[in-house]
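As you look at this complex, bear in mind that one protein chain is not there, while each of the others sits in place.
Letters A and B mark the chains in the order given here, with residues in each chain numbered from 1 onward.
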Amino acid sequence: MGGRPIAITTFIAEPMAQRRAGLWTDAWRRLRRNRLALVAATYLLGLVGVAILAVFWTPYSTTHQGIVLPYQGPTPAHPLGGDSLGRDVLSRLMEGAQISLLVGVGTQVVVLALGVPLGLLAGYFRSWLDAALSLLINIFYGVPDLLVALILIVLLGHSGLGQIIFAIAVTRWMDMARLVRGQAMSLREREFVEAARSCGSGTFKILFRHLLPNALGPIIVQATLGIPQAILFEAFLSFLGLGVQPPTPSWGSMAADGVQAIRISPHIVLAPTIALSVTLMAFNFVGDGLRDALDPRQRR
Amino acid sequence: MSPPLLEVRDLRIRFFTEDGEVRAVEGVSFDLQEGEILGIVGESGCGKSMTALSIMGLVPEPGRVTGGEIRFKGRDLLSMAPDEVRDIRGKDIAMIFQDPLSSLNPVLKTGFQVAEPMLAHQRADKRRALARAVDLLRQVRVPAAEQRARDYPFQLSGGMRQRAMIAMGLANAPSMLIADEPTTALDVTVQAQILDLLRTLNRETRTAIVLITHNLAVVAGLCSRVIVMYAGQIVEEGSVFDLFERPQHPYTWLLLRSVPRLDRTRPERLRSIEGLPPDLIAPPPGCRFHPRCPFRIEPCFTEPPPLQEVGPGQRAACWVTMRRAHEEMGAATLLDVRPGAGSGVHGPIREPHRG
Partner (left out) sequence: MVESGSAPLVRVENVSKHFPVRLGATLKAVDGVSFEIRSGECLGLVGESGCGKSTLGRLIARLIPVTSGRIVFDGIDLTRLGGRRLRRLRRDFQMIFQDPFASLDPRMTVGDIIAEPLANYGLSRGRARDRRVQELLEVVGLSPSFVNRYPHEFSGGQRQRIGIARALALQPRLVICDEPVSALDVSIQSQIINLLEDLRHRFHLTYLFIAHDLAVVRHISDRVLVMYLGKIVEVADSGEIYAAPRHPYTRALLSAVPLPDPRKERRRSLVELAGEIPSPISPPPGCRFHTRCPLAEVPGICSEQEPPLEEKEPAHLAACHFSDRVSAMGALEPPGDGPPAAPVAGEPPPRRGTLLTDPSPGWPAPGA
């Protein structure tokens, strides 16, 4: 009989946990592999940089008229030319980015503040609360959002940025509320929520420590995809002259300004619309990328 | 003995994942005789289902059969042209799955789905196929078969759906039926009926059955021969009597003693298998079971044991075998389970202080 006994201490039969990346780390790894989303995110970061820069510095004043000749085409000094009143389009575009981002993000902040608690409460408690919320949502879906926004802007008086954000958010909160409600409804049936209740966790804790963190992925995606909608809505309102009041530049009002002269000076319309399209696209790409990264099951 | 219906030789299946290559099945070889019921037993992730799926050519992405042969009636399924294989699979070899609800199309009537394989393979006209579908449903003892054939799957109970799946599998009178956990999702009374049905079908139609399950008890009544798999390999193979009464591989031995038995008058403490199955990206060297094995000798750590004859018609992949463990440790020591053992808790349980 050969061989000698092997020391017992060399084995640990203790179950070892497999080391795997955390949920967020995992999501980040997936996101990083999505080229399109990364390019889009880089663009958006650049845009945020430009918007912040515009607070302190623009190449020219955004409101002074006659800096260039009205309808002036692009020149080396004014790469995007001048508008109908001879203002520098590039400078106005930069400040317009500020407006668009503020409106986009601001709207979503209000949407989150309205939609998340309402959705969580309705989805978790169901009963009359849910019925009331569903009714409210359906009413809001039924009324044309432009009409709601117009009425609100008129009611709230002369439109500052805050009023516009609020008006847009009021027409846009339903999707978020509905999403969060659905998430809460399916999560509340999960055993870990029952487990939390059975170990004495209160409602507030269940809503905000268990339901909300688990619904965060879809919420982030929804909010990201809601930003371009809000930006577009603001541009549309401004195009109609109901948004940000002149002389503050908004991409929508800038486009409106150029429409009459679209044949002679297309750059006035093109600059803000291209900026708008690219930005909207970028937000959508990032949103899709986030969706894929945060919820890999939805792919394919 | 006539040549086997199915010969699997040195089958290898790997999954190419981000974290590495998962060696899901490694060097699996076995035969299935005509008209035989073979059981393949093992825990989740042991490769039993992948082995079955590879016979059907259904190994899911990112998995791939990387080696070996699967010979059906003497012809290698792995090297055949796709058309030829399609002709055999679903016609001569049928498969039924654990969850009949997700295997049946929810928007098609049950009768039509049972008839579908006939339409696909034999070009029988639709009316004849549908009539035969009703016959098949009757054969698998679906009550009021004509009516059930007109029902949609969701209108049937779990047991009836599994019967419909079996009828579908039998549509082309296959010579071999693979049943992958056919009763796991069912209640115990329904399970007994389905097992009974499989037994009867085997007797009446001589269809060979490969029964894949994690439940040893299910295998005991139905199968004549049993293969036990662990971590992608066969660890023991033999007749159902040898395997249950004289298991030679410690894994089989432990598995049999880790399930509570209804027929034990005074329930004894269960034996458990410490630890977890290995990570198949980097399986342990030597015998894959050695980190969890209570009977180890030096070679177990370094040399993979071959599947070798341990009795007539019984093979085990073990350097020690239970016979030696019996002889050296004595039956009394082997069967003794101390209170507190086998719960995965090491060292005495401490009373948590009252908080």
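To be clear about the criterion, a residue touches a chain if its C-beta (ideal position, glycine included) is under 8 Å from a C-beta of that chain, and two chains touch if they have at least 3 such contacts.
Note that the coordinates shown come from a computational prediction; the quantities given were computed from them, not determined experimentally.
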Residue of B:Gly35, B:Gly57, B:Pro284 or B:Gly342 touching the missing chain in the full complex: B:Gly342
Among B:Glu34, B:Asp99, B:Glu116 or B:Glu298, residue touching the chain not depicted: B:Glu298
Sites on chain A contacted by the missing partner chain, in the whole complex: 1-6, 8, 11, 13-15, 17-20, 22-23, 190-192, 194-202, 205, 209-210, 213-214, 216
Chain B residues touching the omitted chain (full complex): 43-44, 143, 157, 159-160, 187-189, 191-193, 195-196, 214-218, 220-221, 240-242, 244-246, 248, 254-256, 258-263, 265-267, 269-274, 276-277, 292-300, 308-312, 314, 318-321, 323-326, 328-329, 333, 336-346, 349-355
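The rule is short, and it goes like this: only the chains that are shown with their structure count from here on.
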Between chain A and chain B, centroid-to-centroid distance (C-alpha), Å: 50
